[in-house]
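The structure is given below, and queries will be raised subsequently.
Every protein chain except one is present and positioned as in the full complex.
Chain IDs A and B follow the sequence of writing; residue 1 opens each chain.
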Amino acid sequence: MKFALAVYGAPANSQAPQSALHFARAVVDQGHEIVRLFFYQDGVNTATAIAQPPQDESNLPEEWQQFIQAHNLDAVVCIAAALRRGIVDQAESDRYELPGHNLRKGYELSGLGQLLDGALMADRLITFGA
Amino acid sequence: MSHSVCVISSRAPYSGQSAREALDTALVSASYDIETSLLLMGDGVYQLLQGQEAGDIPRKNLAAMLQVLPLYGIETIYVDQLSLEERGIRSDALQEGVTVLAEGELPLFIQQHSRVFIF
Partner (left out) sequence: MSTLHTVNKPGQAMALCVRAVVSGDSVLLIEDAVYELLSPASRLDALPDGCSVYVLDIDARARGVAVSAPFEVINYDRFVLLCVDHEKVLSWF
């Protein structure tokens, strides 16, 4: 079965990205396919490359990145939501002449249409909200 | 199979970006020529109150933004009657172009859509 997962909460103010990761691992373990991950609203903070939680806490951006890369997943971060919240890649950083960029490798900035596409492509859409 | 989308918006208009980002989702869906419904529930019904002037906050007036929906083919906004009653809001205090759904109508209304997005 094809799943699309949407994450709307940030690591620091919700359990959403953690719950979604547990769920995603179970989906893959059971041989199902994740056709799209979509990070929207505060969920875009999951894609930051520069969060550094204390060593005895989980590093969700890194754990998600490893999972995405290990399973070659299509991980989309909503570009409008990300720009609002200060998550940018090199291209957006250049476009707006920002002092840096912080989108983690493995994630891609794209439009909200990718959430719709993912939901329509998948048999099930599961959302993890804040 | 032809799809239909229901976007449920359940947050008040100005405390965060949720109402705005729910509306954006409905607009994107409608722009794909998918039959799209916007349903306001819970604190989301506050989005429809008349007389909003959010410029001093400053934020864009969400009620005004909802009025562009017909341009995208979304002719009516659905509202949960119980959410209005719980908040002491009479339906005549809302902007026009609203369809109120009674308690018994709600589950079937939501489930008749093939995809549901909750915000």
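The rule is short, and it goes like this: contacts are C-beta pairs under 8 Å (C-beta built on N, C-alpha and C of every residue); 3 or more make two chains touch, one makes a residue touch a chain.
Just so it is clear, the structure is predicted and the values come from calculations on it, not from any experiment.
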Contact with the hidden chain (one of A:Ala26, A:Ile50, A:Ala70 or A:Ala91): A:Ala26
Touch list for chain A against the chain that is not drawn: 1, 3, 8-9, 15-16, 19, 22-23, 25-27, 29-30, 32, 124-130
Absent-chain interface as seen on chain B, which is shown: 8, 10, 41-43, 80, 82-83, 103, 106-108, 110-111, 116, 118
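FYI, only the chains that are shown with their structure count from here on.
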Rounded Å distance between chain A and chain B, as computed from the means of their C-alpha atoms: 26
Residue numbers on chain B that touch chain A, as the complex places them: 3, 5, 17-18, 21, 24-25, 28-29, 32, 34, 115-119
In the complex with chain B, residue positions of chain A that touch it: 8, 40-41, 80-81, 84, 111-113, 115-116, 119-120, 125, 127, 129
